[in-house]
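Note that one protein chain of the assembly has been removed; the remaining protein chains are unaltered in position.
Letters A and B mark the chains in the order given here, with residues in each chain numbered from 1 onward.
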Amino acid sequence: MYIYDDFDQTVAKQRVAEFRDQVDRRLKGELTEEQFRPLRLMNGLYLQLHAYMLRVAVPYGTMSVAQVRKLADIARKYDRGYGHFTTRQNLQYNWIKLEQMPDLLADLASVQMHGNQTSGNCVRNVTADHFAGVIADEVEDPRIVSEVIRQWSTFHPEFSWLPRKFKIAVTGAAKDRAAVQWHDIGLQIVRNEAGEVGYIVFVGGGMGRIPVLATKVRAFLPKQELLSYLEAILRVYNRYGRRDNIHKARIKILVRDLGPEEFTRQVEAEWEQTRHTGINLPPEEETRIARYFTPPAYEAITEPVTAFEDAKKKNRGFAQWVSTNVHPHKAPGYAIVTISLKPIGGIPGDISADQMDAVADLAERYSAAEVRATHIQNLVLPNVKQADLLAVWQRLGEIGFADANAGLITDVIACPGLDYCSLANARSIPIAQRISERFADLDRQHDVGELQIKISGCINACGHHHAGHIGILGVDKAGQEFYQITLGGAGDETAATGQLLGPGFSSDQIVDAIEKVVGAYLDIRQPNEPFIATYRRVGPAPFKEKLYGTR
Amino acid sequence: MAKPDTGPKVLTGNLLRDGATVYYTGKDWSLYVTDAKVAATPEEAEELRKIGAAAYAANLVIDVNVVDVQSTPDHVPAHIREQIRATGPTVRRDLNKSMSPE
Partner (left out) sequence: MVPASRVLDRNGPIADGWQRLADDAPAPAGASVLVSFARLKNEHNALFATAGAVGVDIGGDVELEELEPLLPRLGLIVVRFATMRDGRPFSVGRLLRERYGFTRDLRAVGDFIPDQVLFLLRCGFNSFEVGPNFSAEALKHSVAAYTVWYQRGVERNATVAEMRLAKEKA
């Protein structure tokens, strides 16, 4: 993975010093809260219901063992012994004190981490495929360009005060695990007919109150011209994006208001003026960054790996876990492991400091010392030998993270909701916990098959409910928590916006309602047809009928 | 026409320095909602708002609000959001505080 050089480290240190000064001035009253708020947000610091919350950036979801251990230390030293992995591949602490923030940031910087641009109206921490570099069907490791984007977007002089937040995601494969069409800019690395590497550029995706899938503004952007093209998009947005209404300030609204053709024309016109002005990265620098993502030296292993195959035969629990949580690796004899942070009845994405340390130990011993965070709020060990999978699974069992549920109905995404978040209208986590408990039986889960439930506690959609096969949106109805169901959303290369099924349900009713939706699916599915395929085949009617009866 | 807003209310915010959720007691700030001074009339609520604005201007508390509480002796907050603020996340009871000092 990428390692800071002296220049990166200087920037990181100067950021800590800058924020130390800003916190000091705030505590002395030299900065008002209105002035300080955007500054703290750009360091990832929010005020939530009970305390400050810090969102630590995990660029493109990749962490070293040393970083994971430091995150555990920080959870103990500055928080209450745990953290929360989010749908943005980041980690949040819930109990942070403003006066301790400078020291905390210095600790983070000691392992090349920070909270930069994890909030605020700026280019946010870039996200990427959590299987980057280890899957077979990849044009190029998306973390290389993600690191290029991380550096370019860090403290950009022109684009740090945008109309609204701005999220960029990258996939290096046609199979999209980064939900690129749901981002302000989505990049898909492709090869053109001449065999050159470049990008499909999507612009204007976003969730929130008005869910919009991105528009493809360019079918092929040559790789070396990326930064000038990004600047052209950002400049059009910075100048013409709406600033009078926070709900209409995302770039998706500008694209809609101008129309995709006119928006694209303006971007291309701007780009023509700047593409040759030295904004693009020197190719040597791209090569330098790419070197950090050279794959580890894989051993030559012949498949099948007997010990692994035997263990699956002897141990049904292990075999079930392999069937959901272990994914094909590009190197023979290796595997990619999803560590489920969704134990039955647990809080999706939550992880204690001790569990972080245990994951770090596993990665050090079995996975080339690297851990990934996913936007599904799980972790990934990207480089595990098949022969070691049984030991990994057993150790994960000891720390409570061996559930064989990746991609299944209990692999629920949930935002923190009203338990923590000052924006929320309803709780998300208890709904996730109760769904998980209702469907706890593993055979039943495996029978239901692939099904993504995503829960948001308010219309801002941090729980990605618009992209859930089943989406649940919490609302406030006369002071009571109510939950609306959407069906048919997707976040992959077949991205779609979930459609509202009908009137909402009380907290007491919602889990029964979800069970009915699942029941309707089981009634009408064809052999081996996953939930989303059934929904696409039959539409909402059978589900509506099951939930609301015939009128 | 909206009903006149006459129910009992308390003044709450979060301490600038550490973010803790606190309630105005009539002379200082407490972690516990049961310590809060209750405004029984719109005039008293307006007085709390002024005190809150001054405490905000003095960089003591942020996210300052006057919120409804129930008409009971322990004046539990009326809305679920404020109930959760008063104690802590419902999914981590082990980390909660009670509404009143031990």
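Basically, a contact is a pair of C-beta atoms (placed from the backbone, for glycine too) under 8 Å apart; a residue touches a chain by one contact, two chains touch by 3 or more.
None of these values were measured; they are calculated from a predicted model.
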Absent chain's touching partners (shown only) are A
Among A:48, A:87 or A:151, contact with the omitted chain is made only by A:151
Across A:239, A:276 or A:314, the one contacting the chain not displayed is A:239
Per the whole complex, from A:14, A:192, A:306 or A:323 the residue touching the absent chain is A:14
Of the candidates A:285, A:299 or A:512, the residue in contact with the absent chain is A:285
Across the whole complex, the chain not displayed is touched by subunit A residues 5, 7-8, 10-11, 14, 17-18, 21-22, 25, 30-31, 34-35, 38-39, 121, 151-152, 154-163, 235, 238-239, 243, 273, 277-279, 281-282, 284-285, 288
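In the analysis below, only the chains that are shown with their structure count from here on.
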In whole angstrom, the CA-centroid distance of subunit A from subunit B equals 35
The subunit B residues in contact with subunit A across the complex are 14, 16-21, 56, 58-59, 62-63, 78-81, 84-85, 88-92, 95
Seen from subunit A, its contact residues with subunit B in the complex are 26-27, 29, 33, 47-52, 80, 94-99, 347, 418-420, 422, 424, 427, 429-430, 433, 479-481
